[in-house]
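Shown below is the structure under consideration.
A single protein chain has been omitted; all remaining protein chains appear in their positions.
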Amino acid sequence: MDDFFTAEERAFRETVRAEIAAMLPEHLARHTRSHLHMPREVMAEWNAILHSRGWSAHHWPKEYGGPGWTPIQRFIFESELARADAPPISVFGIYLVGPTIFSFGSPEQKERYLPGILSGEEFWCQGYSEPDAGSDLARLRTTARRSGDKWIVNGQKAWTSEGHFADHMILLARTNMEVKPQAGLSLFVVPMDAPGITVQPVITIDGAHSVNSVFLDDVELDATALIGEVDQGWTYAKFLLNNERTNNAQIHKSRREFDLLRARIEAEKGEIPVAWREQVARIETDLAALEITVLRVLADETDGRDPGAKASILKVIGSQLQQAISELAMEVLGEEAVATGLPLANDNDGYGAYWAEKHLFRRVVTIYAGTNEIQKTIIAKTVFKG
Amino acid sequence: MDDFFTAEERAFRETVRAEIAAMLPEHLARHTRSHLHMPREVMAEWNAILHSRGWSAHHWPKEYGGPGWTPIQRFIFESELARADAPPISVFGIYLVGPTIFSFGSPEQKERYLPGILSGEEFWCQGYSEPDAGSDLARLRTTARRSGDKWIVNGQKAWTSEGHFADHMILLARTNMEVKPQAGLSLFVVPMDAPGITVQPVITIDGAHSVNSVFLDDVELDATALIGEVDQGWTYAKFLLNNERTNNAQIHKSRREFDLLRARIEAEKGEIPVAWREQVARIETDLAALEITVLRVLADETDGRDPGAKASILKVIGSQLQQAISELAMEVLGEEAVATGLPLANDNDGYGAYWAEKHLFRRVVTIYAGTNEIQKTIIAKTVFKG
Amino acid sequence: MRRSHDQSETDSLLRASAREFAREREETRADAADSWRAFVEAGWPGMGLDEDSGGLGADLHQCCLVLQEAGRALLVETAATDILVAPRLAQRAPAIAALMPDLLEGRARFALAGQGDTGFSLGANGRVTGRSALVPGADRATHVLFLAGSGESASLCLAERGTAGLRIHPAPLLDGRTAARIDLDAADTGNMTVLFAGREACDIAVELEALLLCGAASEGLGAFEAAFEMTADYVQTRQQFRQPLASFQAVEHTIADVYCELEKFRSLHMAMVSALSAGGTPVPQAVAHARLFHASDVVRAVGRLIQITGGIAVTEEYKLGRIYRRLQTDAALFGGPRRPIEILAGTPMAKPASFH
Partner (left out) sequence: MRRSHDQSETDSLLRASAREFAREREETRADAADSWRAFVEAGWPGMGLDEDSGGLGADLHQCCLVLQEAGRALLVETAATDILVAPRLAQRAPAIAALMPDLLEGRARFALAGQGDTGFSLGANGRVTGRSALVPGADRATHVLFLAGSGESASLCLAERGTAGLRIHPAPLLDGRTAARIDLDAADTGNMTVLFAGREACDIAVELEALLLCGAASEGLGAFEAAFEMTADYVQTRQQFRQPLASFQAVEHTIADVYCELEKFRSLHMAMVSALSAGGTPVPQAVAHARLFHASDVVRAVGRLIQITGGIAVTEEYKLGRIYRRLQTDAALFGGPRRPIEILAGTPMAKPASFH
């Protein structure tokens, strides 16, 4: 791993590691280690701290308030955040909405929305998925209809993570029925307190509330709510996905959680019991393979080489690895993972319950963001084309 | 397992076990334990012994020289043969051709061919597959054209096991171009010494010669070579496949070879090393599952229940299990399996080389007799129809 | 001797009525005070008991078939001990037989405190100390069965709830069922009934634990069947890219793979029930086969069904996810997959090694 980094990059890592250690309050690290779904306050507190250092939007360009780092520096920074058990950076605001707005938004939109994202004072959710349009965008049914200088939105969004505490939604809606199904979509900013919006909690397989259904009934938006050109929403969304090839790999989170799991087994049993060694060795190997593959993609990007279907490859490998880790955790933790309410031993710290929740919720990682089946088809098409 | 058998069936097992032990010469058992591909002499010698007891065609009805056993009795007999390391019963003569002829052949054909099959004096091969028609029968190109009272056959057959020592071939050839591709096929008996037949060895991945390509150039057949009605060949072939649902499971062979492998590991190491226990336990479980599933299919047949897609299920499970066993063998045997010529230790008995050959050749079991992919599609269609 | 599920008409009738009964209670919570009452009225506790003793006289296959239906509906009441263990024990232990009227009335409920971290040690003073594994349903037991000590000095004991030194720690499980861990702290066997002693006690304890695993696997089979059926239906209905999911080969082949797994589990389950009906030496193997499959392959198979179903399967309201949660919980109980692995592969087989 180290051999992939230049001396400057290694020095950079030392710097951010030390600074993160100095900035991160212990209660936030503790919370991150033991909770799957992050409440707004935890993310906001950490975002504000990072913001005060100018690091809240680590992959934004300097002109919009980012630190102007290279892809490899971002990778290093993300890995150090995970290593320190820092709360997650808001996926929707920082990763998705910010770049959408600074790439395609109007000057007014940039001025209005970017500061709140940077500071962590405003939270966002995404309104892409729908109950009937999983990975098949042609089935997207939410419409935005022009009415004078307003847009009237009707429809239902599904799987809206953080929708219950977000301030805004970035909405993908159909604005043109006359063109091919993928073509007639547009992006809008929707204030979550607009009349006509109902947020309904969805309890997921882990028994927790982190996603929502959002109903939009005659929601009225100003003309200024439109991002970029009308009917170009899917083009923008795809542009962003291509810009974020490596995020779905979830390498830093997986690496950190596995290090902790392994340390836990070794602390309890002195070593990895022989029966689990093959699984452990395979996960270590897959983690290494994934880390380096991510770095290769970043290097390709930096050097202007075509990374091919690597976004899909990272999604497939990364999601399978996440599931492999949680499967091992469940087996290793045994009763501790399923007896959610019992003080199993004096030192029961909820680690089992935490893993059980994570394991169950993790069934989604091979389904969301384009199912792995769809990713595999993309990979094969790229191979056959090449 | 025992609980599936009646007291009579258990008594039957004791009888056949004792009789097989008395009949089977040790040199045949030794040969069977250490060779993948059986030469004609070994099979013929054993066939003659069984024939003298009236057991050579154990699943044929009494009127054609079989013992008239129930499906469960046949299962027991087969399992006892495997347990004793008896050479295999000729797949083509006894399983395929005999039933075809006694079900669809003319009185003359029965009289001419059944005795040689029963006694093991005449060997058969099958001429179904072609280079370009793997699992897709529509692409079968060998033709049999009428010319006066003769048939003229032209084409090429592939994967013809035992073709280099067979006396006859049962040939599937296209006799009608006007109908749907599956419909215009007929079955013929072809003497392998007929002019125009060329048998060309095919060396397989294991480095051995057991299959052949057979070229048929203007091979002339008498009218009496046709089995049953013209253009009905595929109907007959399917009928037989349905009659032989459980054969592809290869349960008895798998059970026996795994028992021997396990005994070998335990003899060498005292016990199964911890690192391999999960694999061993899973194979034991799969063997049990397969055994009982076969018995359930036989019971369904006996009781007139529809076994659904169970032939395909047995093929899929059975072939996967064969591969799982040989993969474990390769891992356990390590260097012993790949150093084909080295006297690794004074007691090197060729067991490693035997397994390596088997492991390599065994790539075919998920491909032949309808690829596992095709079997899975059949299973799914049955589920969806049901 | 059975060679198929639902061999007789009685089987089919029993299954139909159990299925209806279970379906009506599908959403009942475990702690609903009178939830057990309905089971009692439907005759579940005494199902396996002789008709002379007021039971229904069902054989083990039939009792397991009823448990399958309980599993299919994900009933949170854990009935396996009362249905399978108690009647079996009543045949041999008068003290248990005497409790059967209470069982039939729903006043007595049993828990078998299985092998835990420590097991139960039996001191020379007749006092028992130790901690059990988690036992589903034990939180509502009125009577606890456990093996104290080992070998010649072992005792199979029956202790009433409230016995000094006996503590039942209830614990909600991940899947909404409840369980308990049973602690004995120098509890005096003088305050209990010693049902059997020595090797006999050990053998019976093994048999009872096998019945418990058999009950769990029966419920697991029902849950797996429900998961498979609902998924096979769903993928034929759900449209994506202008065609039903079922028309995609990836979905087709997953359905086929899982169906193979289901048939394998049915076979292993049938073999286990047959072995337990007959008794004898193949019992531990047959139970370990079914248990290993239950605790690993079945969970993985249902995970694959979730995958082809897609997003809806990971919502709480959709039953498939709850089935997964149930099976994942099952897998972690009773020592997980490692115990059957040790039974099947940890002990060398006594076999003639005849090589070349």
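For clarity, chains are labelled A, B and C in written order, and residue numbers in each chain start from 1.
Basically, contacts are C-beta pairs under 8 Å (C-beta built on N, C-alpha and C of every residue); 3 or more make two chains touch, one makes a residue touch a chain.
Keep in mind that what you see is a predicted model, and the values were worked out from it rather than measured.
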Which displayed chains the unshown chain touches: A, B, C
Residue of A:18, A:138, A:179 or A:288 touching the missing chain in the full complex: A:288
Residue of A:50, A:158, A:237 or A:313 touching the missing chain in the full complex: A:313
Among A:13, A:58, A:164 or A:262, residue touching the chain not depicted: A:262
Residue among B:23, B:91 or B:364 that touches the chain left out of view: B:364
Those residues of chain B which, in the complete complex, touch the missing chain: 129, 131, 134-136, 138-139, 158-159, 202-205, 207, 275, 330-331, 333-335, 337-342, 344, 356, 359-361, 363-364, 366-368, 371-373, 376
In chain C, positions touching the absent partner: 248-250, 253
Chain A residues touching the omitted chain (full complex): 1-6, 30, 33-34, 85, 259-260, 262-264, 266-267, 270-272, 276-278, 280-282, 284-286, 288-293, 295-296, 299-300, 303, 305, 309-310, 312-313, 316-317, 349-351, 354, 373, 375-377, 379-381, 383-384
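Note that in this section only the chains that are shown with their structure count from here on.
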Chain centroid nearest the full-protein CA centroid: C
Inter-centroid spacing, chain B versus chain A (mean Cα positions, whole Å): 53
Sites on chain C at which at least two other chains make contact: 337, 341
Of all residues in chain B, the ones touching two or more other chains: 277-278
